[in-house]
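The complex appears here minus one protein chain, its other protein chains still in place.
Let's look at chain A:
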Amino acid sequence: MNQILTSLIEALKLITSLDREVYMIILLSLIVSISSTTIAALGAIPTGIFIGSREFKGKKILVRLINTFMGIPPVVAGLVVYMILSRKGPLGFLDILFTPVAMIIAQVLIIFPIVTGLIISAVKSKVKIIWETGKGIGLGDGKILRLLFHECRYPIISAIIAGYGRAISEVGAITLVGGNIQFRTRVMTTAIVLETGKGNFDIALALGIILLSISFVINYFAHHIQEKR
């Protein structure tokens, strides 16, 4: 109990210390997770709506594949990205291993299936009614699609937040491909692992508290948006 209390104090100290390194770590965490979520969402929204609203050959297998990848262990995703970006790998010439770009790529790989999968199930549950009503009042295909998107906007936001939550809390993949390099690829989760390794449980827990606070703020606003409807 005592340790948790001192960690809380330590967390407050860290936030108010204006320490350049702490802010860099927090900032990089946000940059990487927001970039990966944005990229994943830009791909996942059209993909999810397309798969969820249409019937085509191989759809069942595709959906099952996406569902499987929703549970991909981050270290496996990290390993794959590592091997591709490694000097001996096919994209080694790009020289982006151990950079934030590599971390973003790994996170996109992890969260794209999650966001897509969640959108597919959301669209699936609404597409029939919207299609029938849309046709009933004589809307064209394009307009129906827009209506569908509009009707599904809340579950889509939820799906993106779920993906973001997974991205910012992720540690295995980004340690592998980022390297946890000070001032360059160190983010909150990898810093927590490092401080724990050093036996600095106070600082580790303090960083954990900061991480949780950020998640809380994001969730708060997300709910706020959803309740406005």
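Quick note on the criterion: a contact is a pair of C-beta atoms (placed from the backbone, for glycine too) under 8 Å apart; a residue touches a chain by one contact, two chains touch by 3 or more; residues count from 1.
Operating definition for what follows: contacts and distances are computed from a predicted model.
Asker: There's a gap in the complex where one chain should be. From "Electron transfer flavoprotein subunit alpha", "NADH-quinone oxidoreductase subunit N", "DsrB1" or "Tungstate transport system substrate-binding protein", what does UniProt name that chain?
Answerer: "Tungstate transport system substrate-binding protein"
Asker: Quick one: say which of A:S35, A:S121, A:N200 or A:Q226 touches the chain that got left out.
Answerer: Hidden-chain contact among the options goes to A:N200.
Asker: Using the touch definition from the top, which of A:A41, A:V81 or A:L97 touches the missing chain?
Answerer: Considering the complete complex, A:L97 is the one touching the chain left out.
Asker: Counting contacts across the full complex, list the positions on chain A that touch the omitted chain.
Answerer: Missing-chain contacts on chain A: residues 86-87, 97-98, 175, 179-184, 186, 190-191, 194, 196-201.
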